[in-house]
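With one protein chain held back, the other chains of the complex are shown just where they sit.
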Amino acid sequence: MQLQNKRPESLMDVKMHYCPGCGHGTIHRIIAEVMDELGIRNRTIGVAPVGCAVFADTYFNCDMIQGPHGRGPAEATGIKRAKPDTIVFSYQGDGDLASIGMAEIVHTAIRSENITVIFVNNAIYGMTGGQMAPTTLIGQKATTCQEGRTAKQSGYPIKMCEMLATIDGATYLERTTVHNVPGVIKTKTAIKKAFQNQIDGKGFSMVEVLSMCPTNWGTRLDNPSEAVKFVAEGMLPVFPLGVYKDASAAKK
Amino acid sequence: MAEKKLMKGNEALAEGAVRAGCRFFAGYPITPQNEIPEYMSWRLPQAGGAFIQSESEVSAINMVYGAAATGVRCMTSSSSPGMSLKQEGISYAAGADLPIFIGNVMRGGPGLGNIAGAQGDYWQATRGGGHGDYRTFVMAPNSVTEMGNFPHKCFEVGFKYRIPSMVLTDGLIGQMMEPIEFTTPEIDPKTLTEPNWAIGVNKGREKRIAKSYDLREGFLELMVNERVKRYKQIEASEVMYEEKMLEDAEIAIVAYGISARVSVAAMKLAREKGLKVGLFRPITLWPFPKARLVELSKRIKHFLAVEMSLGQMVEDVQLALNGRAEVHLHAKPGASVMTAEEVYKTMDAIVKKGAKEYAAAK
Partner (left out) sequence: MYQGIRISGFGGQGVISAGYLLAQAGMMEGKEVSFFPAYGAEMRGGTANCSVVVATDEVSTPIVSTPDTVIVFNEPSLAKFEPMVKPGGLLIINSSLVNSKATRKDIKVLYVPCNEIAGELGNAKIMNMVALGAFAAATGAMTIDAIAKALPKVYKKLKPEVIELNVKALKRGAEFKLN
């Protein structure tokens, strides 16, 4: 591993608003490092979501667009088809991608749109203050399921990588985590591959990154080290890490 | 002169957009506008552009939002129920100052309504439709030829002022065939200069962002007010209308689109029967030709709004005239078309009532 002690050029020199212990900052940096290493900053367009990462347009040092909640993959599709020379990535949270934007992500995968999606799964709505997400675990407390999520009331957490793996158009799907150092390293490898696939014209790639939300996971978890433990003990059993699909070699 | 060609309104709109430089289209099937995506599906690839049949209208408008941000001339189309779904993206495009172009081929509503032509989406089109303070440049063609030529104007205004634009038409004009004459020049997008706000490949300029939000205190107000300035310029210089036989008219029909076509027949019928009737046809619905109506009201004291809705455009006539003249309404909601005879009867009643009031006052 190469030591990185300076800010990547692809990251703006500004203060981020993310809470202490949140995973977004780490994931932003990984994407920025990948953009630097692949030398694609000047032709990359990032699509910022609605949610905690809404300000991503001000953090990445490349052209950005910010649009409606859940529609990132549609915007990315429009950009990529209009300007095939660009590298387009959509950065989305779980409410954005797996709830309101479910149709967009599924059909973008079906079309094998040549884009990269970074899906940050922290099992909660952060920006709006801790409501239940489509990936909230059974028994996990949220402001709209205060006694904990029940399957009877709200069904089950959605497993996006598993679901999208059934789609012929999906080229590369991997779930990683940023709650520990090995996870961060693997996340970077996965994200780099997801961008490389796009450069090589191989179609739809998505990396699902499990991440922490110490602020909105409730008082018991309101500290970063407890939050890290929740990812390891709560989320990993439900959202196992790994490559769910890799047709990169088969696709041209 | 080129050989005249019979063309469907919907196809003329699609071809007109391509001729005006459109190179990206995303849409979802809905009657009565299906000829537009069908036409674009083969025509755009032929012209070096891209076509996508999206999974929904919501997705289509957001694909267009993304494409527009790159500075490409792009379009989506739909009909009433689908237009309701597109409002989210239109609002964002207005907020991000992106010149998307929309074809709205109105059908009966509310709800699923029916598939016949109607004019019930006037409010939605001219009042914003989506959330927030914004305007859309709206043109209403009344013929296949105008369907083919208006996209040019929409793109021109859209890019000049950075505003979403719309051709608001209906199932009748969309489905009918007429000889078409393209009078606007054919534009090769390669000859257009890339706008200085377009995101894309960066050859050493500042980073660019397309977005509609600003959470910093007071900044959204500045952003909207800057937009208001452009809206005022559009109101001052982009108003379009047509007048027929208003010189000696005692009643001015005000009608747009297909209603204006029927109104021409009603006007001719009325003239045959001795009523002095003329027609005022707003071509831009926003900006609405208010100033010209005020001028006309110095001479004409009766204005009759004729529309295939419960009475939507009539409110713009009332707002423009602000009590300067009497405003009447011939409304035909529910996706049915008024006949010239019906409109004539309304005018006859206005005149007779006027005569009675005159006699009573004497």
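Per-chain residue numbering starts at 1, and chain names A and B are given in the order in which the chains are listed.
Definition applied: a contact is a pair of C-beta atoms (placed from the backbone, for glycine too) under 8 Å apart; a residue touches a chain by one contact, two chains touch by 3 or more.
All values derive from a computational prediction rather than experimental measurement.
Touch, as defined at the top, links the missing chain to these shown chains in the whole complex: B. If you put the hidden chain back, the residue from B:4, B:131, B:232 or B:352 that touches it is B:4.
Taking the complete complex into account, B:261 is the one of B:211, B:261 or B:330 that touches the chain left out.
Note on the undisplayed chain: of the listed residues B:47, B:201, B:220 or B:340, the one touching it is B:340.
Seen across the whole complex, the unshown chain contacts subunit B at 4, 6, 31-32, 115-116, 171-172, 175-179, 258, 261-262, 264-265, 268, 337, 339-341.
By our rule, only the chains that are shown with their structure count from here on.
Of all residues in subunit B, those touching subunit A in their complex are 23-24, 26, 50, 52, 54-56, 58-60, 62-70, 72, 74, 88-89, 92, 96, 199-204, 207-213.
The touching residues of subunit A, when paired with subunit B in their complex, are 41-43, 45, 47-48, 54, 57-58, 61-68, 71, 74-79, 81-83, 85-86, 103-104, 106-107, 111.
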